[in-house]
Structure formats: structure tokens, C-alpha cells
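See below for the structure under consideration.
With one protein chain removed, the remaining protein chains of the complex are shown where they sit.
Just so it is clear, A and B label the chains in written order, and each chain counts residues from 1 on its own.
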Amino acid sequence: MSRRTRDALVGYALLVPSAVIFVWFFFYPLVRLFVMGLHQQNRTGTAERYVGWSRFGDVLTGEQFTEGLRISATYVLYTVPLGLVLGVLLAVAANRRLKGIKVFQTIFSSTIASSVAVASVVFFVLLNPQIGYFSSVKFFSLSDPDTALRGVALSSVWQNLGLTFVIVLAGLQAIPDEVDEAATLDGYGPVRRFFRVTLPLISPTLMFLAVVLVIFALQAFAQADILTQGGPVGATETLVFKIFRSQQPIDQGTGSIMALGLFGITLLVSLAQFLLLERRVHYGN
Amino acid sequence: MGTELFQPTWKKVAWYAVLTALAVVILFPVYMTFVRAISQPRAYVLAGQPPWPVHPEWDAFSRAFSLGDLGRKFLVSAVVTTVIVAAQLTTSTLAAYAFTFLQFPFRRLLFYVFMATLMLPIEVTLIPNVQTIRSLDWLNSYPGLVAPFLATAFGTFLLRQGFRGIPRDLLDASQLDGFGHLAFLRRVAIPVTRPVVASFAVIAFLSAWNQYTWPRAVVTEGRWETVQIGLKTVTATTAEQNNLGFAAALVVALPILVLLIVLQRQIVRGLTAGAVKG
Partner (left out) sequence: MSEVAFDGVTKRFGEVTAVDQLTLDIADGEFMVLLGPSGCGKTTALRMIAGLETVTEGTLRIGDRVVNDVEAKDRDIAMVFQSYALYPHMTVARNIESPLVARRFHVDADAPPRKLTAAERSERVDQAARSLGLTDLMGRKPAALSGGQRQRVALARAIVARPSAFLMDEPLSNLDAKLRAQTRIELVELHERLATTFVYVTHDQVEAMTMADRIAVLNEGRLQQVGPPQAVYERPHNLFVARFIGSPPMNTVPGTVVRTDTGVAVQLGGQRIDLDPVAHEPLADGTEVVIGVRPEHLAVDPDGQVKAQVRAVEWLGHERLVVCDLAEHHITVRQSSGAEPVAPGDVLALTADPAHVHLFDPNTTERLN
């Protein structure tokens, strides 16, 4: 056997373990989503009938999906811009030579240690309508359908703060000192330097981070599951929350189509990220 | 960091004040959780829920273990996390090696197919995957908890980045020395890229330990709950006992916090991989 053939065989063999998992739990289920979307099962899952593509249109324009999408989109709006601004604020504050700055940097990144579930419990302590320390604050009250999503979002912002901080800080530290110094010699004060030099230079990092945070927000489930159980009156039922609840045979068709809708949105966001990454190539030197 | 010049003392003091204020805001939620965890629940409510402990009961942490069966949940989480991390390291290393050092037809295409799985979060494939697990009778079992996570394209990507830094000459030299691919992988590729491997391991650990949606979907019995799912039950407990749940939340975050402090550099490198050039 030639070395080329042998290399090829070894190559495929090394891919097999990953490929098995990917086919089994990624690509096959993707096909299944379409199949399940095209069929309607009975209550016990013992029989199903073909309902056709028309249901895709019905579900994707239907009350349940659009409402879930609206809630998830609002959730993105609540969490992403605020998270980015706070992350930049923390990173700029902690990016300086001071004694003990490492301690602050560790504290600012500490929420990385918190899972979604832990963050949700922590905010349960703060926001729960019965026992929460801040339960009387109307602006993000969990008992009011108009504001509950804000409270849930707050726990996400807090939980992601560590990650955002760490990534922005790394972005700031990747700016060569000399570029910062050149800006000082060009007569820029701190504010102008931030907007004219620092911000443009970390903008690729912020774009990346924005995409990551959007995807996190679109996947939000545990926060609502723990803090509000989707309530009050469904005000915090995110898209994933609705998908999660569609596991009974009779709901699976609808749930599958909603999952495909989520997939489409994730794809769009990722595509945006890819285009932005392409553009970023022009920045380096 | 060109901004530290000409910092008069008052400016430094001002920065410390700002930094401290920010630190307090970030830590306050954890502090309040701690306060509630150690306070006697009824006394705390009667005292008007102040921002300090009331009738502290330090055994809350140990009682959380016995009452909430936290020990069992830790065990489940530990097994699940260990298996996932070990499996991901193995499958990703093998695949990354193939994509970096071996030539075979459709290599590029297969790489893109692998990467495409990053577009398919478990939230999207949840319904059919749960069905798969159910049909295998793997609900409430270790295989059910770990199966979809035994491989990850993120690891393949990250390790391939690391392997690409190894000069091809090294592979050729080692083949002249009579070593095969696996020997090269073990003797050269992995040792040389150890920082990347370490970063990936840490990230894999973090995401496996912190999982929520999947275990919530494939576990219906308390015995098979991971620690994260166990936390959900907190919110359902009575006001008399919820302090134990809060204690549990702190205990669950603790291993990761320790890891974060000890392995800060690896974690930061892993998290920022892809975000920042260079």
C-alpha cells in the first residue's frame, strides 16, 4: 500500500469517532426535524399522518412562534447592548497599571464561574416576588408581565459579564502600547483617544462578542425556567422555552418547525459573524 | 496601557474608588445569596430581609449536601463532566490531527461539514435527540446525559489551529525516524501544543459542568439530576428550607471559581480563542 493510500485511510479512521457523533446527534436530527414537521402524531405517538409543507408556513407565522420570537428578540435587545457597554466599561477601568489590579481583574471575570443555573438562583435571591431583595423595584419586577423579561435579562447580563470583560480586556491588551502612545503625542485626550483609536481597534472583538451574546440570548432557557417558569402569563417564554415544552408527541410537529425557525435565525447571525470576520482581515498588519 | 503616565495620587485613588465600586456591584448578588444561605430563613424574613445575615447557621452548607442529596448530584455531574471532557479531547485531537497532517480526498469539504455542526446547538436538535435517547431507553442514564457531547467541532477547530503551528518538517523527520502517526501525535504534536490542549480542556470542562437544557430534557428522576438541574428544585422548595438551595448554588459554583483562579491564563486563552487576533 502506498504511503498516500495509507495516509488517506488513517485520516478517515481518525475522523470516524467525531463523525459518528456528528451524524447521529447533529445531522440526522436535522433531517428528523423536517420529517417531524411534515407529520402530525397522535396523542400517544402511536400513529402519524402526513400534513405537508403548509404547516411550516402556518407555524412560522403563527401566534406561538412569533410570540416566542418577539420575546427572544426583546431578550437580545435587553442583554446584548447593555452587556457590551458594561464589559467595555469594566475592561477599560481594569486595563491600567495599578498595584493590585489583578485582584480587580479576577473579581470582574469571576462570573465566568457561574453557570446559567447558578446565576438564575442568585437572581432568584434578588428578584423573586416573594423573597427577593429587590422585589419592590417596579422596573424589573418579575410579577409584572411587562417587566418580567427585564429581570430575567438582568441575570444573563450579570452571568455573561465575566466573559465579556475577559474578551474585551484581551482586545484592549492586543493594542500595541506604541499606538496608544502615538495617539497621546498626537495630542488626543483620554476621551478622544478612546473613540478615535481604542474603540475602532477593538471593534472586531466587539463584533465577535456581539454575535456570541446574541446566540447565547437566542438559546436562553434556564433563566426563565428557574426564575419565572415562563410566567407571568407566558411573558418570559423564550423560543427555546416553547420548543422545550413541545416534547409531547402531539406537539412535536409544531416544536420541530419552531426549532428549524431558531436554526434559521442562528444561521443568519452566524453568517453575519462570518462576513464580519472576513472584513476584519483588513485590519491586521 | 499607555495611560499610567503622570498619574497624581488623587487620580490613582479615584481609579481605586471606581474599581472598588464596580467590584462591589458585581459581587453584591453573590453576597446576598451568601447572606440568605446562612441566615435562618424565618428569622431573616421577620428581620425584614436585611443585607446582612440573621441568626447565621453555618451548617447550611453541610445540610445542603445531606438534605438535597447534593452529594449524589455532584457525583452525577462529576461523571458526566469527566466522560465528556475525556471524550472530547480524544475525538477532537484525532480529527484535528487528520485535518492538519494527513492528505485525503474531500478533506476541505469534510472540514466544513464538521464546522457546520457549530450551527446546530442542542436547543435546535433537542426534540429529535430526546426522542433518540428515549428510543434507546437511555433517559435517566449516563449514556443519555453524555452521548451528544462526545465530540465537538469547536475542539477540532481549536486544536487544528494549534497543530498548524507545528512545522511539517517535524512530521517528515519523525517518519524518517520510523515513527508512525500516532507516535508523532503522542511524542510531538500534543506536547508542543499543550497550552492549546489545556485551554480546550478547561473550556470543555466549563461547558460540560454548566450544562442545563440537555440534562433537564433527558432526566426525569431526581437520582439522575446533575447539580445544575438540582438547583432548579431550590426555587420550588418552601420558604423554610430555601436557604439550603442558596447554599447549594454557591457550592456548585465553587469548583469552577477555584479553577478560574488557579487556571486563569488557560481559561482566558480558551475563551478568547478566535475573538482576538494574535
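Just so we're on the same page, a residue touches a chain if its C-beta (ideal position, glycine included) is under 8 Å from a C-beta of that chain, and two chains touch if they have at least 3 such contacts.
In this text, all values refer to a predicted model and were calculated from it rather than measured experimentally.
Enquirer: For a quick check of understanding: of A:9, A:103, A:179 or A:271, which residue touches the chain that isn't displayed?
Expert: Here the residue in touch with the unshown chain is A:179.
Enquirer: For a quick check of understanding: of A:69, A:197, A:213 or A:259, which residue touches the chain that isn't displayed?
Expert: A:197
Enquirer: Extract the touching residues of chain A with respect to the undisplayed chain.
Expert: Per the touch rule, chain A residues meeting the hidden chain are 176, 178-179, 181-189, 192, 196-197, 200-201, 203, 282-285.
FYI, only the chains that are shown with their structure count from here on.
Enquirer: Could you state the distance in Å from the CA-based centre of chain A to that of chain B?
Expert: 15
Enquirer: Hey, which residues of chain B end up touching chain A in the complex?
Expert: Answer in residue numbers: 1-5, 12, 15-16, 18-19, 22-23, 26-27, 29-30, 32-33, 36, 45, 49, 51, 90-92, 94-95, 97-98, 102-105, 107, 110, 113-114, 117-121, 123-132, 147-148, 150-151, 153, 156, 181, 206, 209-213, 216-217, 228-229, 231-232, 234-235, 239, 242, 245-246, 249, 252-254, 256-257, 259-261, 264, 267-268, 271-272, 274-278.
Enquirer: Which part of chain A faces chain B closely enough to touch in the complex?
Expert: 4, 7-8, 10-12, 14-15, 17-22, 24-30, 32-33, 36, 89-90, 93-98, 101, 104, 106-118, 120-126, 128, 130-131, 133, 158, 161, 163, 166-167, 170-171, 173-174, 177, 180-181, 183-184, 190, 204-205, 208-209, 212, 215, 219, 221-222, 225-227, 240, 243-244, 246-247, 252, 255-256, 259-260, 262-263, 266-267, 270, 280, 284
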